[in-house]
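Can you keep this structure in mind? I'll have questions shortly.
Note that one protein chain is taken out, while the other chains of the complex remain in position.
For subunit A:
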């Protein structure tokens, strides 16, 4: 165990969904400004700007790489570095880890991490085809019709085979996430979702049905990272980064030797050890989804299911509002929406929000410690981050 050296001091977000008239730049500027205001900081207080990669528009991504945000937000001749960090869906965790290292060594004072993308406004077939390239080998896998829904489906199949998890239990993850999204004004889907609707929706890639597949959305989110001592000066609600564990297990999913667990057992062990906290200390689980199997894999590895199988635990309602282990309380990518690399950032920002006590109707009372998980590409890597109100 070590004492935390970095903390998050401000968060910002715009609603996720289909916003064809809202540009990526507008969403980026609004969410970044919200994060600065939340921290009580001005643009001149930021020295490092860290935009994650955007997928829908290569021109917008080029703008992000070449300091457009610094110019739009009044950081010229104040910011010392604009640097893109990109690990796909895992970027939530990797950007936090990089920002933590920068403020810990003094290489940066305050890091503005931001994301904006518009994958929800792409024509649906372009969305399918775009996500058939993100971690799907062009030479070895695309010729077989492999694609992102098949990634989720094949991971689900192996997980079900090894754990006896049922299709009903997978569907229950979607229902649990929707119950949280119904309380989230930033979520794309806010109407009630029943087990019958999930199980009655169109089969896409067995065993996954349409309500269990990647829901692409436009969205943006941002957060500000400072050193732990600086954070205490900036805000009364710093969220400390207590530990992080991670492991890369494949590029092509066919090369993963353990799809039912990925690298989450190893990542969880390191993150818990580093944080000095364990499963019994966790009040909120912010698990990366996109497909229902992935929070189950993470919950098993994190030991948060009181000795039960994760599928049975979720189906019993323990992860829903009022349950003993609130999970992915923004509604996850299956309900708030999958905004590209930012889907995981929204999940992470929700963890910060819960520990800052700013989650409104979704607020988990007495939440002190949270755990976040993330993964990129075809779940190429497994990240676990432990966060706390206590340093």
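Couple of notes before you dig in:
Rule of thumb we're sticking to: a residue touches a chain if its C-beta (ideal position, glycine included) is under 8 Å from a C-beta of that chain, and two chains touch if they have at least 3 such contacts; residues count from 1.
The definition used in the following text is that contacts and distances are computed from a predicted model.
Taking the options "ABC transporter permease", "Class I SAM-dependent methyltransferase", "Zn-ribbon domain-containing OB-fold protein" or "Potassium-transporting ATPase KdpC subunit" in turn, only "Zn-ribbon domain-containing OB-fold protein" matches the UniProt protein name of the chain that is not displayed. Interface note: of A:65, A:101 or A:128, the residue touching the hidden chain in the full complex is A:128. Interface note: of A:16, A:155, A:184 or A:235, the residue touching the hidden chain in the full complex is A:155. If you put the hidden chain back, the residue from A:143, A:185 or A:307 that touches it is A:143. Counting the whole complex, the residues of subunit A in touch with the unshown chain are 125, 128-129, 132, 137-147, 149-150, 153-155, 157-158, 161, 202-208, 210, 213, 252-255, 257, 259.
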